[in-house]
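Complex shown without one protein chain; remaining protein chains in place.
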Amino acid sequence: MSGSTPPLTIDSPDPARRRFLQIAGQIAGTGLVAAPVAGSLLGASSSPVEAAQQSQQQSQRAAMPPASVTGRPMPQIQKPFPLPPQSRIGFAVVGLGKFALNQIIPSFAESKRSKLVALVSGNREKAEQVAGRYGVDRMAIYDYASFDSLADNAEVDVVYIILPNGLHAEYAIRAAKAGKHVMCEKPMASTVAECEAMIRASLRAGRKLMVAYRAQYEPFNMEAIRLAHSGDLGKLKLVVSDHGRNLNPSDPADQWRMSAKLAGGGALYDIGIYSLQAARYITGEEPEEIHAMIHSTRGDPRFREVEENVTFQLRFPSGVLANCSASYGYADTKRIMVQGSEASLTLDPATDYYEHKLTVTKGKTEERIKFQEGNQFALEMDHFAQSIQEDQPPRTPGEEGLQDVRLMQAIYEAARTGRAVKLEPRIPDVVADVP
Amino acid sequence: MSGSTPPLTIDSPDPARRRFLQIAGQIAGTGLVAAPVAGSLLGASSSPVEAAQQSQQQSQRAAMPPASVTGRPMPQIQKPFPLPPQSRIGFAVVGLGKFALNQIIPSFAESKRSKLVALVSGNREKAEQVAGRYGVDRMAIYDYASFDSLADNAEVDVVYIILPNGLHAEYAIRAAKAGKHVMCEKPMASTVAECEAMIRASLRAGRKLMVAYRAQYEPFNMEAIRLAHSGDLGKLKLVVSDHGRNLNPSDPADQWRMSAKLAGGGALYDIGIYSLQAARYITGEEPEEIHAMIHSTRGDPRFREVEENVTFQLRFPSGVLANCSASYGYADTKRIMVQGSEASLTLDPATDYYEHKLTVTKGKTEERIKFQEGNQFALEMDHFAQSIQEDQPPRTPGEEGLQDVRLMQAIYEAARTGRAVKLEPRIPDVVADVP
Amino acid sequence: MSGSTPPLTIDSPDPARRRFLQIAGQIAGTGLVAAPVAGSLLGASSSPVEAAQQSQQQSQRAAMPPASVTGRPMPQIQKPFPLPPQSRIGFAVVGLGKFALNQIIPSFAESKRSKLVALVSGNREKAEQVAGRYGVDRMAIYDYASFDSLADNAEVDVVYIILPNGLHAEYAIRAAKAGKHVMCEKPMASTVAECEAMIRASLRAGRKLMVAYRAQYEPFNMEAIRLAHSGDLGKLKLVVSDHGRNLNPSDPADQWRMSAKLAGGGALYDIGIYSLQAARYITGEEPEEIHAMIHSTRGDPRFREVEENVTFQLRFPSGVLANCSASYGYADTKRIMVQGSEASLTLDPATDYYEHKLTVTKGKTEERIKFQEGNQFALEMDHFAQSIQEDQPPRTPGEEGLQDVRLMQAIYEAARTGRAVKLEPRIPDVVADVP
Partner (left out) sequence: MSGSTPPLTIDSPDPARRRFLQIAGQIAGTGLVAAPVAGSLLGASSSPVEAAQQSQQQSQRAAMPPASVTGRPMPQIQKPFPLPPQSRIGFAVVGLGKFALNQIIPSFAESKRSKLVALVSGNREKAEQVAGRYGVDRMAIYDYASFDSLADNAEVDVVYIILPNGLHAEYAIRAAKAGKHVMCEKPMASTVAECEAMIRASLRAGRKLMVAYRAQYEPFNMEAIRLAHSGDLGKLKLVVSDHGRNLNPSDPADQWRMSAKLAGGGALYDIGIYSLQAARYITGEEPEEIHAMIHSTRGDPRFREVEENVTFQLRFPSGVLANCSASYGYADTKRIMVQGSEASLTLDPATDYYEHKLTVTKGKTEERIKFQEGNQFALEMDHFAQSIQEDQPPRTPGEEGLQDVRLMQAIYEAARTGRAVKLEPRIPDVVADVP
């Protein structure tokens, strides 16, 4: 990325003219605006078709529609203009698996500030095919041996890590050392130590680090957060959140998830993190006490190393309680429910890629709130791009990812011991560790 | 566009390898696949972080994840790869109003076979701003005076007409004369004669003509059609479809709609056409009898030239009846309902830009059928691009647009006379008119 | 019925005491009210169980809970008390078919003002069985030969006609002649002349006549009417209503419906009347113009005499249009939809016996409005009972039934001629016909 950042907002149409049109429309109705147009265009005796058929004999000016019909000012833009390609932040995507190829890489087309400029893959043939289709320069294809030479590619601003969890720390740290901003899939890493090392590496490199918590950039979840904090639900009392799916051992994208070392954990690490995030972002608080239970079906080869089902309860300082679950064994579920003293909110599906349903129940009425579904991946990448362009911390920095890993470790401890785990009220300041 | 058309399908991953992975996953569980990886990668005593921190002293090969974790074969692709830019069909968009700028132009980013290569606008400044943001060459900006020189731009395969209805015929005919394929917004034109002239012009030019009936490319509507024709609903008996919105005289995009000459008609022409289309594509038949009523609020300046509310009834040869409406006076409504002898289908919203809800009711159960929402504009443009690439007629050619204009004229006649209008069972073959 | 009518409202609890309790509850919380109770009841050292086990040695006064826990004033009554049996209006049910036995007769148990006191049936054995179960005196069982001797049974205030439509007029007239109030199932009769004769007969007898339009006594429909008239939907523009079901020739209750003479008409008469009613009670207007289409499947033995499918369009004086349908050929459908300038209302199911779903859509929010389902049959009978007790005209008198028969005849005419049928703006005053 180089230099100036053009604004995404557009030039306003001439306000005086816009006011004229409004008045014309309101007072005079259609006639005033359109009648002369139609008159001059279509004439009394000839249809537009006939006019067109004779257009070669006529001067072209005569056939032109007047400016009041065409050539109008810029209309109201509902979807902001994208930045021109040269002004966008360049992303290198590391790992060309199912999620990268089906969600992330296609989403660059819908982003406004981000562009795909490099690929990192251990499979050169696959990378070349992807590069060809998405217009990535073949010189910008890397493998894990040449990874560190991303440092030499000035087109790459951000390295987006989409690898098995157990590899996040290594490549995030190497990317920071290569002088790049890092965006990392969730969970941030397997251990607290890894997360802290990643944060330190980015700080030392003077680069930004963001964890890809897509739900925090998704419009329905943001509205749920707004409603929860607005007081419209009354005083919050309970958050319930459940996320599960059937781990599929015949899907290559699920195979590494059965390995404790590659995945860092089981259902909790992979999707329970959405339930945990929900409890945290809905309340806006950090839990101070955790209970948990784990059950894995005996003899199921999927669960030799990682857990199948987790339930966990959280207590927040304000007194809000949360009942959460995660499972690799139950059918697709992705929901968040919030009970307040005055009303209840249900977001179900809450964290789907494409569909969200938000309902607020108050007394005898249920209100369904609709927004246009947005591409949360594009929104997420654009948020990081904007953070970089404007040198602001991203909404979900490394510290946010670290806190979840810390809490997930506490959940495992609570389940193991059968005792409540008490947590310190604040996140220790990691920055202080930087020498 | 020139030459070869690469397939959108991707190279299959090595089937033998895929089978190995499946077997490994099913039989051995996670351990077999992942354990050695983890072992070689992470080691027994050192975390990946430590490993990463020491990576400068190590050879990079040692730090590389093995191919069983990274460098995997191409995963299952749910979203087909786009064609590379050079293989796509080039579109010139004519008219840069609200719909073009908010829906069509942003949708090229989600298309797989189409690209935006030229703009036609009477407002040069606006066109330059749009061109800059969407990467269109400034040399490819035209106005209505220079429109015919699109003929000289070999990048332009398709001219997409997004103008007030009254201008469709003229510019579609000029575009065909310029040797371009034409895609035209609905309704195709104001009169039957205009539609016929457009069809003839494209035939004479040896180019294709498609009417932009987006609903016929939208996944939920296509599923509704499939269900209606499958017999799952039993024998069809009734189609009900209602489309309405409040015409807003202060919205510049609605002002030309109040002019009879520019719009060709009122609520019927603009949105009643969706109800009419629904009755036709759900039944797969052409109506043989029409009744209609029209009511426009007296004194409402919006309805001096065009009608506010229309209800129309259709009888189809098989005996299916349809009750349809269109309105510029009632709040947003876009629904299709189908009553069969065994089950009922409701698609509501049916023709929204972003959201669709499909429900089948049979006895005491209601089944909600969900698909991923697709960008219907991108799908529609890609369909025409594919029609051109494969030299096939598009699904919604000019004759489809002509038939709706003919039927809408019959609806107006029925409303005017208070009598049933009987229709010929078949669409006369327009091609025969070509000399 | 004889004499006085006790009010359904209950004695208010002592206001002073109620206020004390509220204050106690609000200010002092639970302790003030309950603690002394608990103290005196449960004691410090003995559980209520122990106390109970020793109760034989104790005086019973000691074991009594004090008045602050038991013996409280009358609580808030949500379901009004029924009138005592002797104060209720006595009904004779004529016709013991499926509807009478499954809906009407069981509903007396939920009524507050009505009681079942006599049965008329051609099947003595069946009538005796029903009488036994529902506590009807065997002396109050009549057949069609002894029908007129209902005049001699002072317990019978109302004769409720639940016979095939073609028999309504005869028995309603005979009941009026017997000096009884008449409640008659819909449609009121087969012809306008029959309806007029029924009205005249009741007028001559000085007795009331009500048509059993249950939807007009059902809470969700009443709320839909209220919303439509309140302006909350803006200005009304369109009503859509569809009612259909599969006529089942193997169901004895459907067999007479296949006979034109017994049924008076087909789907329109039986269930299209609900669509027609909906258009009328939602708008609160009488239609001034009607179009219609009819289609019956050829060769289907169900439709030799009566029509299968009807669509009809109505125009109301205010400009509201209505698209309605009725069918004996499509799967169960019972819906009413109202499009206003500001919001839309959907009641679906609208006229089910047990379930109603009411939704108002305004902009991007859908509001579901819930009430407790009420027994509409009991409410309907109680309305008539109250009309009699208070000597007021019922909400749906004979004139209401006559108007629907007149309109249904116009619908048949419109369908037959393919022309709009224009209607007089007002219902002619039938009363004037009485000599």
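Each chain carries a letter (A, B and C) given by its place in the written order, and its residues are counted from 1.
Everything below uses one rule, namely that contacts are C-beta pairs under 8 Å (C-beta built on N, C-alpha and C of every residue); 3 or more make two chains touch, one makes a residue touch a chain.
Treat the numbers as computed from the prediction; the structure is a model and nothing was measured.
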{"item": "Among shown chains, those touching the left-out chain", "value": "A, B, C"}
{"item": "Of C:252, C:363 or C:393, the one touching the omitted chain in the full complex", "value": "C:252"}
{"item": "Selected residue (touches chain absent from view) among B:124, B:138, B:204 or B:370", "value": "B:370"}
{"item": "Residues of chain A in contact with the chain not shown", "value": "233-235, 237-238, 240, 242, 244, 246, 289, 291-293, 295, 297, 309, 311, 313, 315, 319-325, 327, 329-333, 337, 339-344, 361-363, 418-420"}
{"item": "Footprint left on chain B by the chain that the document does not show", "value": "364-371"}
{"item": "Sites on chain C contacted by the missing partner chain, in the whole complex", "value": "10-11, 18, 21-22, 24-31, 33-35, 37-38, 41-42, 47-49, 51-53, 55, 60-61, 63-65, 67, 69-79, 81-85, 95-98, 101-102, 106, 109-110, 121-123, 126, 129-130, 132-135, 143-145, 147-148, 163-164, 166-167, 169-171, 173-174, 189-191, 193-194, 197-198, 249-259, 261-262, 301-302, 304-306, 353-355, 370, 372-373"}
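As a working rule, only the chains that are shown with their structure count from here on.
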{"item": "Chain centre separation in whole Å, for chain C relative to chain B (CA means)", "value": "47"}
{"item": "Chain centre separation in whole Å, for chain C relative to chain A (CA means)", "value": "53"}
{"item": "Chain A residues counted as touching two or more neighbouring chains", "value": "370"}
